[in-house]
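With one protein chain withheld, the remaining protein chains of the complex are depicted in position.
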Amino acid sequence: MAEIVTLAEAIGELVADGDVVALEGFTHLIPTAAGHEIIRQGRRDLTLVRMTPDIVYDQLIGAGCARKLVFSWGGNPGVGSLHRFRDAVQHSWPVPLEIEEHSHAGMANRYVAGASGLPFAVLRGYVGTDLPSVTATIKPITCPFTGEQLTAVPALNPDVTVIHAQRADRAGNVQLWGLLGVQKEAVLAARRSLVTVEEVVDELTPVPGAIVLPSWAVTKVAEVPGGAHPSYAQGYSERDNAYYAAWDAIGRDREEFANWLRQVREEVPA
Amino acid sequence: MAEIVTLAEAIGELVADGDVVALEGFTHLIPTAAGHEIIRQGRRDLTLVRMTPDIVYDQLIGAGCARKLVFSWGGNPGVGSLHRFRDAVQHSWPVPLEIEEHSHAGMANRYVAGASGLPFAVLRGYVGTDLPSVTATIKPITCPFTGEQLTAVPALNPDVTVIHAQRADRAGNVQLWGLLGVQKEAVLAARRSLVTVEEVVDELTPVPGAIVLPSWAVTKVAEVPGGAHPSYAQGYSERDNAYYAAWDAIGRDREEFANWLRQVREEVPA
Amino acid sequence: MTHTADEMMAIAAARALSGRQRVFVGIGLPSTAANLARRTHAPDLVLVYESGTLGSKPDRLPASIGDGILAETADAVISVPEVFNYWLQPGRIDVGFLGAAQLDRFGNINTTVIGGDYHHPKVRLPGAGGAPEIAASCREVYVVVRQSSRSFVDRVDFVTSFGHGTGKGDRERLGLRGAGPTLVITDLGVFRPDPETAELVLTDMHEGVTLDQVRAATGWDLRTAPEVGRTPPPTTGELAALRALKEASR
Partner (left out) sequence: MTHTADEMMAIAAARALSGRQRVFVGIGLPSTAANLARRTHAPDLVLVYESGTLGSKPDRLPASIGDGILAETADAVISVPEVFNYWLQPGRIDVGFLGAAQLDRFGNINTTVIGGDYHHPKVRLPGAGGAPEIAASCREVYVVVRQSSRSFVDRVDFVTSFGHGTGKGDRERLGLRGAGPTLVITDLGVFRPDPETAELVLTDMHEGVTLDQVRAATGWDLRTAPEVGRTPPPTTGELAALRALKEASR
């Protein structure tokens, strides 16, 4: 049974220094508010996992929360680079950042394996690319029936996965719709999970295209309206494209970023 | 683009003697009418594939259409045995029936591999059972990261998959809801596919829990109202439990079955 | 109220479930018992069916594993591959609730063939269905089966679903993560694996059943627990609930 708590309580109880943490969301439903709370609580040495690290990961990296990033595409979508990410990779600022780099297909299948209780997944992937030469978690595997060679990647099983969803009911059942990304797999692959939601409602009325994560598959739920900003929650909010554009200047400059960080640290958590 | 045709045309064009044919449906949405049309068109030497062969497979086997059955649970659900299936396995009547026997998890994953363009799937399955000693398509596989031993099963890629769904639009996009079984995977794993539908409509309005198979992933669509009888189509019909019970006496007796067969062969196809 | 042996069996099986357990429910006797439990002392049970429903809350017994009522009353409806891969395989289910055509002294289950050999069986049964992986992956397995010397055998003719193999330690050696069959409920009594040997021993007898009766319906030299208990007879409430459930299902 998912327990309904505040965001501060949830992060405090679920995320520890050194954890492997996935904040998933594929453009839609990115759990940004939870990322800010991790910054406020000053977590360190996290291994951050995400297919598409964007602004909130740039912020976590810039704040010095991470020692490693596992990912397949890191950028400010539609805008450009993640400057805090680049600064960490290229200049170890504020701390060195190790990277483990995959493709989307590889990362998606790593979550699928994790959700399925398997140690690895098989795909037609990476063949001919330079990725296997820099990433140890890509290996060949041979089909025992045809002899064909394919690619294996190990399961991802984060200590904690955080996602954002539209709604939960008071029992902690979670409902989300629109682009679903890899969120279900990321939650099911994790040892513990937090879902921040736009609202907690009495009843989850059916919505076309919606999926439900039963309460017993989620550790904690926190009501955080707007918790996906600047991304969006279909049916609740629009993507704040201006924020993505504005982040470029903030992220580009260490001092601008320090100002931003000071503000976030002073915010009262949701 | 799925072509909308009559059932007789669809079976005539898609199913050839000797084909590997899957008529899928997990209690719900079983494409029975399509099976009857295969009987009427006198197909022979089919390899029939299905997780849960029930009455329609008993009928196809009794009619002598099949030389092999690939399955994981064969019975008349809630009633008892499939007598035509038993007669074929135990007495080679009307023709011998080879069997390839799996578990549900294995069959489901074989379809998943087939739909995914992979030659095999990996699961935690069959361990300790006698199934690997009688089924050649179950082999061990070792995780290249952990060294753990798991089980591999080869992909299923039927020549033709047939499913029944609630609706299609005039462009051939297919919509189904309720229990979805393994139908999407079975269609995507197949070289050719037929979907019989309760009705062809102008527009597929959204339905909670529904999935859509795009027209370009389906070969042919045929409008066959009631085509899942005696199973059901959620929102259109109820399961005919009396028919399942009545089948026991028909299937049990070769002469009764012959009468049934004569009737089906004389029916005008939908 | 008087009751039948089948009713006692269903009620004893229902009593084995409690709280918020997640139960992977086979059709037939297990489904009857799980739904009875949900309607009586364990309203928060989470029923999972292999047709792809999580948290089904039917108000009658489903006529089949794919009865529409299972989908209509579920918290979530998912595909069959997903129920096996994302929900069963990783060990998310507390109890796998299975039936059996044959069960042996080490809790191995046969639902494949009886007599003869595999290719020329005396009786061809339906086959494995979901059971091999349910038996492998649930934290515990409860088996509910009508007992006779034909169904309760020394060694199953075919291991469809692995119980304790040939004894204690076999599951660990094979890397199976669930505990396997920890409870067997029949129309005569209740059996549990001996902690030392994993052999099924009689731990309780239902009301009116004698040890001789149980021995006669067991195909091996049955051992009993140091103290064999008596199953409390069905309460009026339990019987009424069971009969109402069955009545609603006609």
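We call the chains A, B and C, going by the order they appear; numbering starts again at 1 in every chain.
Here is the rule we go by: a contact is a pair of C-beta atoms (placed from the backbone, for glycine too) under 8 Å apart; a residue touches a chain by one contact, two chains touch by 3 or more.
Given the structure is predicted, the values throughout are model-derived calculations rather than measurements.
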| item | value |
| --- | --- |
| Touch with the omitted chain, as defined above, among A:V21, A:M51 or A:I250 | A:M51 |
| Which of A:L131, A:A171, A:L204 or A:V264 contacts the chain that the document leaves out | A:L131 |
| Contact with the hidden chain (one of B:L7, B:A115, B:L131 or B:A152) | B:A115 |
| Residue, one of A:W216, A:Y232 or A:F257, that touches the chain absent here | A:Y232 |
| Option from A:L23, A:L180 or A:V221 whose C-beta touches the chain left out | A:L180 |
| Residues in subunit B touching the chain absent from view | 1, 115-118, 173, 184-185, 188, 211-214, 216-217 |
| Subunit A, residues in touch with the chain not shown (by the definition above) | 26-28, 51-52, 71-75, 77-78, 81-82, 85-86, 89-90, 101-105, 108-109, 111-112, 123-131, 134, 148-149, 178-182, 184-185, 209, 231-232, 234, 238-239, 241 |
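Everything below uses one rule, namely that only the chains that are shown with their structure count from here on.
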| item | value |
| --- | --- |
| Shortest walk length in steps over touching chains, subunit A through to subunit B | 1 |
| Whole-Å separation of chain centres (CA-atom averages), subunit B against subunit C | 28 |
| Interface hub residues of subunit C, defined as touching at least two other chains | 85, 89, 137 |
| Residue numbers of subunit B (touch at least two other chains) | 123-124, 148, 209 |
